[in-house]
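The block underneath contains the structure these notes are about, expressed in structure tokens.
Every protein chain but one is kept in place in this view of the complex.
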Amino acid sequence: MNSLGRIFKITTFGESHGEAIGVVIDGCPAGLKISPEEIQTELDKRRGGQSAMTTARKEKDQVEILSGIFEGRTLGTPIALIIKNQNTRSRDYESIKNLYRPGHADYVYDAKYGHRDWRGGGRASARETAARVAAGAVAKKLLLSAGVEIIGNVVQVGNEKGGQLNEKMKEIIARAKAEGDSVGGVVEVVATGVPVGWGEPVFGKLSSDLARALVSIPAVKGFEIGDGFECATKLGSENNDALVNQGGQIKTASNHAGGIVGGISNGENIVLRVALKPASSISKEQTTVDRDGQEQNISVQGRHDPCVCLRAVPVAEAMTALVLADHYLLSKISKI
Amino acid sequence: MNSLGRIFKITTFGESHGEAIGVVIDGCPAGLKISPEEIQTELDKRRGGQSAMTTARKEKDQVEILSGIFEGRTLGTPIALIIKNQNTRSRDYESIKNLYRPGHADYVYDAKYGHRDWRGGGRASARETAARVAAGAVAKKLLLSAGVEIIGNVVQVGNEKGGQLNEKMKEIIARAKAEGDSVGGVVEVVATGVPVGWGEPVFGKLSSDLARALVSIPAVKGFEIGDGFECATKLGSENNDALVNQGGQIKTASNHAGGIVGGISNGENIVLRVALKPASSISKEQTTVDRDGQEQNISVQGRHDPCVCLRAVPVAEAMTALVLADHYLLSKISKI
Amino acid sequence: MNSLGRIFKITTFGESHGEAIGVVIDGCPAGLKISPEEIQTELDKRRGGQSAMTTARKEKDQVEILSGIFEGRTLGTPIALIIKNQNTRSRDYESIKNLYRPGHADYVYDAKYGHRDWRGGGRASARETAARVAAGAVAKKLLLSAGVEIIGNVVQVGNEKGGQLNEKMKEIIARAKAEGDSVGGVVEVVATGVPVGWGEPVFGKLSSDLARALVSIPAVKGFEIGDGFECATKLGSENNDALVNQGGQIKTASNHAGGIVGGISNGENIVLRVALKPASSISKEQTTVDRDGQEQNISVQGRHDPCVCLRAVPVAEAMTALVLADHYLLSKISKI
Partner (left out) sequence: MNSLGRIFKITTFGESHGEAIGVVIDGCPAGLKISPEEIQTELDKRRGGQSAMTTARKEKDQVEILSGIFEGRTLGTPIALIIKNQNTRSRDYESIKNLYRPGHADYVYDAKYGHRDWRGGGRASARETAARVAAGAVAKKLLLSAGVEIIGNVVQVGNEKGGQLNEKMKEIIARAKAEGDSVGGVVEVVATGVPVGWGEPVFGKLSSDLARALVSIPAVKGFEIGDGFECATKLGSENNDALVNQGGQIKTASNHAGGIVGGISNGENIVLRVALKPASSISKEQTTVDRDGQEQNISVQGRHDPCVCLRAVPVAEAMTALVLADHYLLSKISKI
């Protein structure tokens, strides 16, 4: 279940402290110009160690292209991208290899599989998202050829909301960090240039596929499109977006719907938000159990993000791009 | 894109005013006892015409089993269920067949397909959800054999919140109806008895599959699991669920996570909520355009729900059941 | 596992003596003109009771369109087609409900599922192929819009080979019938008009998808494309098809490859053949066992085909059409 997409399809692999993580993109059309640098640029946005507000784990996250691109253009064959794991300090984890960290997948993986890579969270590590970002770079390039751009922003940290990361939000993060704690937030993604008609009825709705893709990001606990939960409080007469004729084009007077109606894009900006819980790894002492069920205290050491929202921005953009790329291709064959 | 699920897989079909709607369930194990009455009971919960608060369209929604069940038990072959469309008043729609109803999929379907069944919303009608409920009845029965139960409730209407539908909520709905308007709300679904270990890493997370399934319900604009958007405002030390040993079993002291960690069930109750927008069909006059792009006023007549939340409850339960049934089967083959 | 196809995708359902059999086609583009008569015409080709050489079970096999077609054109939504089972004589099977018919799936279904519809073979009955033919009719219509036609023929019965069914073949069938026996044969399908470039590398090869689809037909035990098994005896210099320039078009001087190279169509006729075993249902006495493992003699009564090849022709055409329709759509998005 490590695949996503119907036509533009990705399969990711890799454990946090294994040899490498990576992704295979199957279904990207031939002839798309893409350079290693374009992929690297996206990866660099996700990388830690860039400010006081992100983890100190400094990895180059150097992408290697193993296949699918020849003379600077895609071949129509699978594009395999890998990122070697280099700055892995497995020792950080050895002391807690038999302790289940609260909020982490340690316990559920052990229960499910009976065998677990305890080094750095293994497959459940957010490091896995680098592979998504690499694939997302290709999806973004494909979308760009269709005039679509995707921009993400942190729009809430703790109780502080705003159009993008501001000083107050930074303070909240700094305070959490100082206390060995972490804090949650909200990331918004806007896709511009999506024409009317992307998305498929019923179970392939654009909103539905976006929900799946975005909620699959580690720490995401909520998803909304357009006005989202705010809609619950509204009347139909307030919430419906009136259709208008703008210079010969059918548009909506407002965009409460976030660009998607009946699961299909309506030509307005696509606007979605995801709520991220505070990072589970905190150095503050917590109660937990070990593999034998003995209750223990735990303080998660290591290099962790006090607010995962910051690094989640390129990941949320990537997931949005992957879904849109898939629907872009599907939209080409919806009518005869 | 009218299919959902990997092993327990459904494909729905049907337009609102066509011959019939229906569903094919492929992948239900053989030997499950299920009667037509058990399916009908679920369908009856979804049916309109039952109170002043739902649409007056009174359909029997009589399910017919075409295949897959023999001598009261499933055969392991596809289960085809159909519901004939009977009480269809296509005339209600003829006057607006060239008008795009705001908030509805009329315009995007026309743009996408170039050819549209305008009678009652066609495929985009919420009537399509009856097929989901029928399939969900089979999923619920399968889950029951594994000790899992699923209960949904309306927990918010407009700004009024509560454990379930209360008098204040009913008043808000009645007021909207009286004004030819509609109102939004929130539905919560709780699944009890799910053991630890259901869900698959990365793109097959239980949370992620639930998000996709629930957001595919018409009018849903938001989804959250556990504390959802509330998590954004919390510190890690507040939000992490401490692991404890309860009589030899590993449990959590709280359930902020809503029963899912790292995409995998942890043995606690699974708790999710969806936000539904106010129904788009309102008799209040709105501005819109017709197929030629001419601006027009529209008042949507016909028999509509002033608050879709009420009838969304069995649908949300069904979608939850369908996802859980799929993961129940998958969980059986996760280790050697 | 009752689905086939990636974009043009079908899901069939139904037991031989249940309420109905049917198919849901998901992914057919909107706007395709198709009438009930066009589907019925294909079904009529498959029907029994038409000559001394096929089963006497005379069913109208009347198709009903439940969804997906409006005003004579496809909507882009799922097309559900059902055929009610009418002329079912379940009594014919009651005497052998505990006997496993040699060559039939009775025993393996019982072992696999523990619960079996013994009436007329249930899901394993060749009656299931009517649903494929109905779906194939839509695929054929879609292909016709792309200039592709598909023609099947019986080219071998017993040891008698020929371009199509001839008198000697008919004699062989008549003799088998007279002796309460059955005889095998070979069906060939030719698709004309397929342009260069359909088919996907590695696991989506046109040849590979055709093999899967054709071998899924009941009684098929062999599949070949182009010269097939004959290739095994050839030298490369004999078997390679030289590329030539025919009036500005690249063509091949011969067609040993059967129109597919590296899994992708090369613009020549696609030629495939399937070998069908003699029908398993024969009135001649055979040895078998019952559900308790007791050895018994069995003479399969009822209305059976002495040579299934004849009725397999439209089925083989349908399966070929379904695969080609899927690849036709996929081919539209292979390059940017």
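All chains are identified by letter, namely A, B and C, in their written order; residue positions are counted from 1 within each chain.
The rule is short, and it goes like this: a contact is a pair of C-beta atoms (placed from the backbone, for glycine too) under 8 Å apart; a residue touches a chain by one contact, two chains touch by 3 or more.
Predicted, not measured: the structure shown is a model, and the values here were computed from it.
The chain omitted from view is touched by exactly one of A:11, A:129 or A:265, namely A:11. Interface with the hidden chain, as seen from chain C, comprises residues 1-4, 6, 12, 100, 102-105, 107-109, 111-115, 123-124, 128, 156-159, 176, 181-186, 196-197, 199-205, 207-216, 218, 220-245, 248, 250, 252-253, 256-258, 261-266, 275-282, 284, 286-289, 293-295, 330-331, 334-335. Not every partner is drawn; the one left out touches chain B at residues 6-7, 29-32, 74, 76-77, 142, 145, 201, 329, 332-336.
For chain A, the list of residues touching the undisplayed chain reads 1-3, 9, 11-15, 18-22, 24, 26-27, 30-31, 64-68, 70-71, 73-80, 82, 112-117, 122-123.
Just so it is clear, only the chains that are shown with their structure count from here on.
Distance between chain A and chain C, defined via averaged C-alpha coordinates, is recorded as 44 Å. Inter-chain spacing, taken between the CA centroids of chain B and chain C, is 37 Å. Within chain A, the positions touching two or more other chains are listed as 6, 201, 334-335.
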